[in-house]
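The structure appears below as structure tokens.
Heads up, one of the protein chains got dropped from this complex, but the rest are sitting where they should.
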Amino acid sequence: MSLDLQFFFEVLISGLLTGVLYSLVAIGFVLIYKASGVFNFAQGAMVLFAAMTLVGISDLGVNIAVSALLTIVVMVVLAYCVEFFILRRIVNQSQISLFMVTIGLSYILLGLGQLVWGAEVHSLDVGLPVGQFVVGDMFINQFDLSVAAICGLIVLALAYFFQRTRVGLSLRAVADDHQAAISIGVSIRNVWIIVWSVAGVVCLVTGTVWGAKLGVQPALNLVALKAMPVIVLGGLTSIPGAIVGGLIIGPARKLFEVYFGSIIGGATESWVPYVVAIAFLLVRPAGLFGTQELRRI
Amino acid sequence: MFYRAARRLPTSYSSQFLIIKRPEDRILAALAVGVAIFLLPHIASTYALSTLLVPFLIFSISAIGLNLLMGYAGQASLGSGAFMAVGAYASYKLATNVPHIPIVLDFFIGGVAAAAVGIVFGLPSLRMRAFYLAIATLAVQFFIEWLFSKVSWFWNDHASGVVSTPAFSFLGVPIDTPIKGYYFSLAVVALMTLLAVNLTRSHIGRQWMAVRDNETAAQLMGISITKAKLSAFAISSFYCGVAGSLWAFVFLKSLGITSYSIDTSFKIMFMIIIGGIGTIMGSFIGAAFVLIVPILLNMIPATMSLPLSTGVLACLEQIIFGVFIVYFVIVEPQGIVRSVRNLHQKLVAWPLTVNR
Partner (left out) sequence: MRNISPTGADTIIVDDVSLRFGGVMALTGVSVKVREGEIFAIIGPNGAGKTSLLNCINGFYRPTSGSVALVGADKPSISVSSAARSGLARTFQNLALFRGLSTVENLLLGRNLKMKTNLLQVAMFVGAARREEIEHRAAVEEIVHFLQLQAVRDEPVGQLPYGIQKRIEFGRALASEPRVILLDEPMAGMNQHEKAEMSGFIRSVNDKMKVTFVLIEHDIGVVMGLSDRIAVLDHGEKIAEGTPSEVSANPSVISAYLGVEH
């Protein structure tokens, strides 16, 4: 394989794998949007909060597996609090109001996390392999590959959960039509708590993975902004969409930056993903896998 | 008791167009204007003038701009910071490269430039709605931030990305002291508020609200959705552009892209949601709230002599601000302006009660 082509593939694969990382964040968004109709801007803050809690607890000397369990407990408590203090009081409000509330929530979580655990950067070692696979003449990052595998596992677990369990069915009912779900006896409150808890666990995994890659630092919160093009491209209501979105955006931004970035000044990664997402949205305004709203008159 | 609560029936159409309908309120408004023009600049400290009042006035303009777009026309936008930047940099380029034009006129042209950019970046609104549109406007925000930090032509290729803005004068008076800055901003705010109020009560404002409330029905009535949405983006960006220019030339006296970041866009959005989305008055209330609360929060530990480190303080402030936002959305989703209006109703009827 020629050197140029090999380099292209390395960038491509690296992009695909980082795309999967964004998909992880996006999956958390989609879960919450599907069940509570809320576009959760606090997702990034939740990821950071989960990671900080995990690191904070394990730094106290607790075994990492136990720390993870304790963090899950914390995230479930958080889900309860969010449902009790916030969700049940904003039921019929406009989308913008709901979005605003999550921004407020993100500020609260960011402040709380730093207050409790401090603002320094922590490194996180969870035993994922580092180093490179060598395929032919190409280097593939082992860490990124393991992350992709983890993401795949999560998707399978979620798919099983939604399709095969009773709870999953109630979640889908609520996502489809709140009123109808209530009328058949589904407890919306329990559904919300479950969904936010599940999302919390996804955030923990995401935070762990990102934290291991970048270190657990406040900038982790910004992954939310980076994941937004992925969510929007895939469609707000689709987990497969989140994955496909990540697989498109990840390589696109890497390739653009590597091949065109130097010509126009570099640091294009902040806006290229958004432009790519918009380009797709112009053709399919509800995202690749999203559901189009029907206009009935 | 303070008001004549019995209904005054209108006898002419022109009387329907008065901005302040009750004579008692007009007295109040005249008082407020009098205080703002004659009293305030003299009793307020230079600190208050320059760090509170002038920013309040300037951001009120941005808040009105965003309110016209999001509150009246119902189009999501997270790019208001970017449009402020476009106005600021356009004015800067004009001020430094085309000296024959008075700088105050540059502010206006900068606003027009922002309006043009607003139309272009408002095009996705014809295809997308709500969140998808909000994300598209985020693209604008990030792209413009990138543009004004990488392409040095915009700041005349100075070595540092932050440049000082030239001094300017208005009608022969140099705007170089906080008091003059205050009066100038006040004048601009007054003019732009009047224009905004006229717009919102005209058929164009009604078209915006129709598109917001029921786009399909609006289209079926023959309203041009394209014209409505793009004009909303244009006007909104114009307002933000002018505010951006004022921010650089009157307040900061310098120009750098960091003042127009996504945090600014969020700040403006908070202003209109907390103040009252879809109202002009709410833009002012929200601007005052969002600008003053952090300052108050900062002052509390000092006055209470609490031994908190700056780090802890910053965290607490963040938490409290977040709680405020959540609280307001839950308790007063229509903004503070709704509480003010309820209070006004009660005052009009006092000592009788309002039966609504």
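To keep things simple, chains are lettered A and B as they appear, and every chain counts its residues starting from 1.
Everything below uses one rule, namely that a residue touches a chain if its C-beta (ideal position, glycine included) is under 8 Å from a C-beta of that chain, and two chains touch if they have at least 3 such contacts.
Predicted, not measured: the structure shown is a model, and the values here were computed from it.
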Sole touch to the unshown chain from B:186, B:223 or B:329: residue B:223
Among B:202, B:254, B:298 or B:342, contact with the omitted chain is made only by B:202
The one residue from B:214, B:261 or B:339 touching the chain left out of view is B:214
Had the left-out chain been drawn, it would touch subunit B at residues 13-14, 16-17, 195, 198-199, 202-204, 206-207, 209-210, 212-214, 216-224, 231, 235, 278
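The working rule: only the chains that are shown with their structure count from here on.
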Whole-Å distance, C-alpha centre of subunit A to that of subunit B, is 33
Subunit A partner, complex, touching residues on subunit B are 70, 76, 124, 127-132, 134-136, 138-139, 142-143, 145-146, 150-151, 216-217, 220, 262, 266, 269-270, 273, 277, 311-312, 314-319, 321-326, 329-330, 333
The answer for subunit A against subunit B in the complex is residues 39, 85-86, 89-90, 93-97, 99-101, 103-112, 114-115, 119, 225, 228-229, 232, 236, 264-268, 270-271, 274-275, 277-278, 281-282, 285-287, 293, 295, 297
